[in-house]
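Omission of a single protein chain aside, the complex is shown with its protein chains in their original locations.
Now for chain A:
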Amino acid sequence: MVSEKDHNVSRRQFLTYTLTGVGGFMAAGVVLPMARFAIDPVLQTTGEGDMHAVTEVSELTDEPQRFDFSYEQEDAWYTSETTNSAWIYLDGDDIVALSPVCTHLGCTVNWNSNENHPNEFFCPCHGGRFEKDGTNVAGTPPTEPLHRYKVEVRDGTVYLGKAEPQI
């Protein structure tokens, strides 16, 4: 325990403490609103995301086909029509919708586009390959399977939500 005697604070020390305190309080009052303002994008809650109508179930086959779909994208003060694509096929009764974004560095993959690697998704940028269900082929650059869209069917129409990682 420190005894009461050691609590002596000199006039200079007292002034230093109070001035530092008041100054720090004022600086915080100036800086904190600006800091919160700057980090706002990190703290914005992201909504679930809407489902977008893409195609009819009757259009789908066992073979992955590319479907483009457009929707209104809200980017802060800028709203625009944005187009996204999905590779969709039927796996029995299951509808599989894969994102065309390569999981290596984000180029766009194509189905069956490389003669040397039939029935695979192929990425032209660095030769990344994925099997039909999106699984990345070992020994090629991608480290995880293609992302898979959330799928919903309403009245025979396929709706897609956000693409989510498969693992």
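In this section, contacts are C-beta pairs under 8 Å (C-beta built on N, C-alpha and C of every residue); 3 or more make two chains touch, one makes a residue touch a chain; residues count from 1.
As a convention for this text, contacts and distances are computed from a predicted model.
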>> Can you work out the missing subunit's protein name as recorded in UniProt? Choose among "Menaquinol-cytochrome c reductase cytochrome b subunit", "Glutamyl-tRNA(Gln) amidotransferase subunit A", "ABC transporter ATP-binding protein" or "Molybdopterin synthase sulfur carrier subunit".
In response: "Menaquinol-cytochrome c reductase cytochrome b subunit"
> So which of A:P33, A:G49 or A:P165 would be touching the chain we can't see?
Replying inline: A:P33
> If the missing chain were put back, which residues of chain A would it touch?
Replying inline: 30-31, 33-34, 36-38, 40, 43, 76-78
